[in-house]
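Structure record follows, encoded as structure tokens.
Here the complex is missing one protein chain, while the rest keep their positions.
Our next item is chain A:
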Amino acid sequence: MSRTFLGMPPFPKAAEAAVADAQLRHNLHRATRTIRRTRGRAVAEVDDWEALRAAGAAIKDRTLRHLDRYLEQLEEAVTAAGGHVHWAVDAAEANAVVTELVRATGHREVVKVKSMATQEIGLNEALAEAGITAYETDLAELIVQLAEDRPSHILVPAIHRNRAEIREIFLRAMADWGRPAPADLTDDPRALAEAARRHLRERFLTAKVAVSGANFAVAETGTLVVLESEGNGRMCLTLPETLISVVGIEKLVPTWRDLEVFLRLLPRSSTGERMNPYTSMWTGVAPGDGPREFHLVLLDNGRTDVLADAVGRQTLRCIRCSACLNVCPVYERAGGHAYGSVYPGPIGAILTPQLRGTASEADAALPYASSLCGACFEVCPVAIDIPEVLVHLRERVVEQGGRPGERALLAAASWTLGDERRLAWAQRAAGAVRSLVPRRLPLGPAAAWTDTRDLPEIPAEPFRDWWARREKEDGR
């Protein structure tokens, strides 16, 4: 079973350890750079990218404004097509619904299509408690599951691993879960993929129940859409008898025309491909074709609270493309685990504290896990102003009390800067002790600076004093 993020230290501490991990730094540097370049090329090809991006944002905003109506429309359409719709207010409810549905089939094993929603609610762990084994079938999710690891990226959950490590994981753990890896396995990507293919093929052919998420749900027809690159998802979506899809309520698009925009935005933003390799779409059940039973679990789990926040609600536009992770200099150095959530990177830094709240130290640290450089906003295909939401959430953290030491320091700064005479006085006071300031300071934020950087020299005369002196000398 994959480990959960419970008990992770707050971001600054977790990131400190990650920054010191040479292998991790190397793997992430390589992987994010490659994918960044590929995305850049794919996006540059599209002349009307900015218009497409604006359309994506507008469609999502419109959908969110009338979400209640579209959700009911979706429910009606899915039901009319022979599917069953369940509503889950939180993770516990969603897990209970899925567990009960699997139990009712009489089977104790499920195959899984890569899904962020089921990661978010900890479905695999909940199923395990009920004696049901969930098998991840996405290659990267399989790597994470075999290694008893945690995902560190939305699209490429095993991005923190290189191929040598993956070979070792396959050799060590595949046999515990099913068909073992061949003893002469090399770290050639093709050999690794072949070993995974043979391991997973047995699962696909025996599984009776599948669990998926969905990238989109089209309200007008009740159609669910999954985009993936491997075809493993399609195996899960078509071979088993029962299909259960757990889908966040923000995944809706009103019509097929709207869907078209996202089918262009998503592949170029996420994998840097012009078109997605496997796009599976299904509407309820079709006799003689695919699953005989289909259940849709619509998940809230904090989303309506996000929707209620005028600044934060743009977060719900997210289509989980990961472009913001791949371009983020903080993510590249801290890695995904440091964010303590299945949603890492810039989008995680705004989504997690909205879904989970900012009460815990770890969640309150997330909005600060950014230098506000804005690279994420620049690449976001649905134009989520991530820096704006980060600052908004920082305000929330401060309103609930913040950190006492920081509060005192910023209050002092605010008082000093509140009046030019006080500022001038502080400048002269600093100038008076300028030769006494040591190169390294022992405590707090000063130490955090001087541990790795020299301090600038304090000038003998601040600008405003120089200006006043000049005015006087000029006799102005």
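Just so it is clear, a residue touches a chain if its C-beta (ideal position, glycine included) is under 8 Å from a C-beta of that chain, and two chains touch if they have at least 3 such contacts; residues count from 1.
Heads up, the rule we're going with is that contacts and distances are computed from a predicted model.
For the omitted chain of this complex, the UniProt record lists the protein as "Fe-S oxidoreductase", which is one of "YCII-related domain-containing protein", "Fe-S oxidoreductase", "ABC-2 type transport system ATP-binding protein" or "Ger(X)C family spore germination protein". Contact between chain A and the absent chain runs through residues 11-12, 15-16, 19-20, 25, 329-330, 333-334, 367-375, 377-378, 388, 391, 393-398, 402, 406, 410-411, 413-414, 417-420, 423, 426-427, 430, 445-446, 448-449, 451-456, 458-459, 461-464, 466-467.
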